[in-house]
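Sharing a structure here in structure tokens format.
With one protein chain withheld, the remaining protein chains of the complex are depicted in position.
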Amino acid sequence: MTRTVFSALLSHWWRNPLQLFTLLAGLALATALWSGVQAINAEAAASYDAAAATLGEGSYDQLTRSDGQPMDQATYVALRRAGWLVSPVVEGRLDGVRIVGLDPLTAPGGLGPVEVTEGADIGQFLSGQGQVFGRADALAALPDGPAQVDSPDVAPGTVITDIGVAQRLLDRPGQIDRLIVAPVQPVTQAPLDTIAPDLTRQVAQSGSDVGRLTDSFHLNLTAFGLLSFAVGIFIVNGAIGLAFEQRRPVVRTLRALGVPLRRLMVLMAAELAVLALVAGAVGVALGYVVASLLLPDVAATLQGLYGATVSGELQLRPSWWLSGLGVALGGTAMAAAAAFWRLAHLPLLAGAAPRALTMAAGRSARVQGALAAVLLVAAGVLALTAGSLTAGFALLATLLIGAALALPLILDRVLALAERLSTGVRARWFWADTRQQLPGLSLALAALLLAMAANVGVSTMVSSFRLTFTGFLDQRLASELYVTAEDAAQADALQTWLAPRVRAVLPIQSAPAEVAGLPTEVFGARDDATYRDNWALLSSSPDAWDAVAGGTAILINEQLSRRSGLAVGDVVPLVGRDFTIVGVYGDYGNPIGQVFMTEDAFLTLYPDVTPLQFGLRLPSAGVPALQQALADDVGLPPTAVIDQAGIKQFSLDVFNRTFTVTTALNILTLTVAGFAILMSLLTLAALRVPQLAPAWAMGLTRRELGLLELIRAVLLAVLTAAVALPLGLALAWALLAIVNVAAFGWRLPMFLFPLDYLRLGGFALVAAALAALWPAWRLARTPPADLLKVFSNER
Amino acid sequence: MNVKALLLCLLPLSASAQGFAGLGGDADGFSIPQPDPQFSFPADHGAHPDYRIEWWYVTANLTGPDGTPYGLQWTLFRSALAPQTQEGWDDPQLWMGHAAVTTPDAHYVAERLARGGIGQAGVTATPFSAWIDDWLFDGIDSGTLRATGADFAYDMQLTAQGPLVAQGIDGYSVKSASGQASYYYSQPFYEVAGTLTLPDGPVAVTGTAWLDREWSSQPLADNQTGWDWFSLNFDDGARMMGFRLRQTDGENYTSATWIAPDGTPTPYADGALTATPLEESQVGPRTVPTTWRVELPAQGVDVTVAAVNTQAWMDTSVPYWEGPVTIDGTRSGVGYLEMTGYE
């Protein structure tokens, strides 16, 4: 019996391959979007993990020299002999590859991600010849030298080797950049300042810097992932609803012929599971393609924005494709639950004609309305009170779900109003008929709403970020040229050489400090109009710049102000001296707090710091000549001289990459939403014939009917877009003003981009129209006989 | 790649991983101990980089003010990847330090690893100093012995009360029937005083200590799986060193040195010494003999040697059992027991 029933169920698909295709395609698309975004996030996360594991960043305290210079190897030995369990690290770049030198005998994490089974020969690693571990691409970029061991777990663009080998490769004998402090230290040890007073201890952070920096970017991606999943569920729901609706008569017949209900349900569930697995597999493959197309852009964006290295190559992680299949199965189960419930309660004897979808009963509409109201009120309360990341996400969720629930009710009211206001009988019929169709389309319209709102929200956020950030770069990169000296001697010579040639030399010097218990960077700036003219203060006391120039006042950045609660007027102790805060400035993209003071004040606090980097002010016309002179007369390598235009161009390139990713995801979500509309219209098409037949009989041509169907779809899309725009803006506001502040400590001003929204609305209409085109065309070509049948007994 | 895995590849102590045969094969480029050595002091107190493995091994039996017995260990191992030494990170000489304090109910262990060539660890002969990180042993005749760990530290002053003693035949200690051997001498006559820093606070202690110096390139034969080694201080001033090398065929290779109170050694070849396990203890997942019958009939020795703390397991990169013992029987006293190959 099972085989017979199964063959009957499956034969439906062979006879209706298009339906099978839409079901599979819908599921596959939803899975693809979800798993594509997941793949990108997973790849990036894996890259950070590898980086963190390599460097012990985050998980261990570290010792560095206060002036940022490398320390002598003797300092390391002195510390060890004083009972300090520290391990040396030297790192640098060679041919674009980051070389990390470790001492495996003392490193608390050994060699980090390198596995001993991967061909490590410790004897060779430690002595003489050496071994270098890294991914194939990083290894290939290295010149000939130590034996290379392909090691996919090492962070991208990085190789790990013994510290002795690294010092030799980098030509830095006897130098150490930092010391990792083992978590467990002996019971007795000499104090740090008696052995190495020039070292500063940096406390381990719970997450790696790189991770926190790039969170903002991943937040966008994750938001996209979740939204596309929600949209995907709508689509799957539509596809399954269609499949069940169309097979309802067959199900009845099978039961009348003696197939028990339970067996029928089991078989249909098995059938769905198989379809979900097939579609899920296709979706995972598609997602892989999407991810591998987007990943290079994502990697470039992260590298450019934050200096985080992410491999441009995607690896197939079992957890990832398994979760993709899981999402396809789980999503199908969720979407099918309602269909199964209806199937189980399908009366055996009711007329075998498809049940007409009528306006939802008043009670369930009221429940839905009440739920939407509760959620939206909750969103309102959260918008006023939310201070944490969790609350921020709760706000996003209540806002989106509330709006999606409210949409059909809003549309129903609007259509009812239009019906009342319209005069002609044809128009009245049109509005009433549209209203009648609403329940069947509401899921698809909710999907469209979410897709559009997400697009408005995320693109507003990204564009606002870009505007703010480029404006900020204009302030910050006021100097025409930036030069970096190799050591203190060269820095001195450079300053002397430059003095008569430029309008101003602005040293860039900083020292690590702790303010209100937060890791903070103290920045010492030469008093110059450059800062006064270009730095915008978010809040300040009068004559703030003069007070700073006086040497007793400081400025702090926004994230330090927000995290510590420090504000203008507060007093901050630094290295035993008190400073008054006279201003707060925006400092986007910086993960830690910053204190701005004059060079003089800085030098009294940190006399040992020698600036190696300088900003140069000069007329822009003189830049090329000076660059040439720096190369020819001073002998600075080209990499040590950066012109401002180059940095800005680079930043813009980075943002363009970001936009490639955002735009691609925008288009994909809209496509999915369009697909949802198509599904719904196809589901409705069979039911539409009896509804339209009377209109046809009364004199509307089939062509007119088809056209009206098309107009109806576009109209509903327009109405949905009208709701989506404010929703999207609310979403953007929540992301910028609440989620961003909670996550990163700075609030981005929100800008509006009406042209973008217009274009997006246009896309949405085109998507809706395209989705409606085929059902409308089919309707226009319905044989009159089919319409006539409505009036005969045969249906 | 973790350090433990790394060490298992390196050190001949790693009986469990490779059997003791790991370095039993041909010694590529390393010198091999020859019979009838002529030690030259103080130079031979220093390192011998052309031999593969070497150690400076101090154990001490101590007593607290209330009579509580304590044991103390300070060991510096040298293991060479190649028979040479040089400045800098490329030095093929690797160093490993083990320190422990044993009380009747606790056992504290610490381990350090370092490379030669940069000054972090090493041994100099004149003036004598052996160190790794902040651990130090700086006097063959008299000097300081100190070490620290996460939960203990000690700082001792040692003074030798007798002469150095050559083990085996004039310092040539044969380790198997097929002729594997090492150079081996001891200073078993230290008097010790100092402070143990334990979780409950400092404890002033006094007692005796014993230094073993040994170096070789192929200390064990292919068929040997581990050893049981005894250093016994009898109350009458005599000392005795004995070891038993266990073989895969169930037989043992034994060796012993009787040391008269004036330091005169009498070596005994294979078979003269008998060591028989009497009781075993469960130490973590493994069973270790912690009470022994030790017999050297030629000197009228028939004693029971029992661990002060049966749980003196050295949970280091290369794990083994090492702890203080008490002696009863035809003679009484205190001593140290080391057992390898039980992991």
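Brief remarks follow.
Labels A and B are assigned to the chains in the order they are written; within every chain, residues are numbered from 1.
Criterion: a residue touches a chain if its C-beta (ideal position, glycine included) is under 8 Å from a C-beta of that chain, and two chains touch if they have at least 3 such contacts.
One rule holds for everything that comes next: contacts and distances are computed from a predicted model.
One chain of the complex is hidden; its UniProt record names it "Putative ABC transport system ATP-binding protein", one of "Acyl carrier protein AcpXL", "Putative ABC transport system ATP-binding protein", "ABC transmembrane type-1 domain-containing protein" or "Acetate CoA/acetoacetate CoA-transferase beta subunit".
Although it is left out of the displayed model, the omitted chain contacts the following shown chains in the full complex: A. Listed residues A:Leu18, A:Ala74, A:Ala136 or A:Ala256: the one in touch with the omitted chain is A:Ala256.
Annotation: of A:Ala8, A:Leu293, A:Ala549 or A:Ala722, A:Ala8 touches the absent chain (contact as defined above). Contact residues of chain A toward the unshown chain are 1, 4-5, 7-8, 11-12, 14-16, 249-250, 252-262, 348-349, 352, 793-794.
In the analysis below, only the chains that are shown with their structure count from here on.
Listing the residues of chain A that touch chain B in their complex gives 73-74, 76-77, 80-83, 85, 103-106, 110-111, 114-116, 120, 122-123, 126-128, 162-165, 167, 173, 184-189. On the side of chain B, the complex with chain A involves touching residues 1-3, 5-6, 9-10, 81-82, 88-92, 94, 110, 113-115, 118-120, 131, 133-134, 148-153, 197.
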